[in-house]
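Here is the structure we will look at.
And now, chain A:
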Amino acid sequence: MTNEAIKEYITTIAPEAIFDETGEWLTITVESNQLKPMATALNEQPMQMDFLFCLTCVDYKTHLTMVYHLTATTNRIINLVLKANVDRANPTIETVSAIWRTAEFHEREVFEMFGVQFLNHPDLRNLILEDETAIAVDEKKESVNEQKGYWPLRKDFEDPINMIKL
Partner candidate 1 sequence: MYNQTEIIKDTTELGPEGELVINIGPQHPATHGVLHLVVTLNGETIKKIEPHLGYIHRSIEKMCESLTYRQFIYVTSRMDYLSSHINNTACALLIEKGLQIEVPERAKVVRTILNELTRIASHELWIGAMAMDLGAFTPFFYAFREREMITDIMEDTCGARLTMNYIVPGGLMYDIHPDFQTKVKAFVKQFKEKVTEYEDLVTGNIIFQSRTKGVGVLTAQDAISYGCTGPVARASGVSCDMRKIAPYDAYDRVEFDEVIETTGDSFARYIVRVKEMNQSIRIIEQLIDNIPEGEFVGKTKNVLKLAKGEFYQRVETARGELGIYIVSEGATTPYRIKFRSPGFSNLSVLNHIAKGSKIGDLMATMGTLDLVIPDIDR
Partner candidate 2 sequence: MLSLENITKTTQDWLLTKFSPTMALTIECVIVILLSITLFALLGLVLVLLERKVAARIQIRLGPNRVGPGGIFQTAADTLKLIMKEGLTPDKADKFLFNLAPFVVMMVAMLLLAPIAFAKNFQIWDINIGVLYISSISSLSVIGILMAGWASNNKYSLLGAMRSGAQIVSYELSAGFAVLTIVVLTGSLQISDIIASQENGWWLFKGHIPVIIAFVLYIIAVTAETNRAPFDLAEAESELTAGFHTEYSGMKFALFFLAEYINIFIVCAIGATLFLGGWMPLHIGHWESFNHIMDYIPSSLWFMGKTFFLIFVIMWFRWTFPRLRVDHLLNLEWKYLLPISLFNLLLVTVIAIMGWHF
């Protein structure tokens, strides 16, 4: 399946999807509310992108971008990058953990590192960091991040105790 055919197919599902071919793989950017239907459609015939090999989030200071790297185990040549921009102040997006089970852990990681709320996630709790109650004990950390929230991988995160600026 060529990039053109993929683009054509995707336009039939989501007409407003934006394509970007500058990178190694075809990148599709969709609205955050369009992500779930898009992901569902990609997982099914004829694309069968059944392997989500990377799920992450990028903080662009103005907005957050969820990035999903997909491939098909039946046809490993096709790789797609699915992107969805989410609001930085109140980031919410539909979970894809029902489609790809691996997303469950990766979304939990993104949740605690970037503060993205995944709707309908089966078990959205902190996986790597301590529970939020435990974090609050550390007053100095809290005072810095009170307004911003405790999301370490965001660009404006500050940790005066553990981060050493070189």
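FYI, contacts are C-beta pairs under 8 Å (C-beta built on N, C-alpha and C of every residue); 3 or more make two chains touch, one makes a residue touch a chain; residues count from 1.
How these were chosen: all candidates are chains of the complex that A comes from, given by their letters.
None of these values were measured; they are calculated from a predicted model.
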(request) Among 1 or 2, all from the same complex, single out the one that touches chain A. (result) 1
(request) Going by the contact rule at the top, pick out the chain A residues touching candidate 1 in the complex. (result) 22-25, 27, 50-54, 56, 58-59, 67, 69, 73, 76, 81, 100-102, 104-106, 109, 127-131, 133-135, 137-138, 152-153, 157, 166
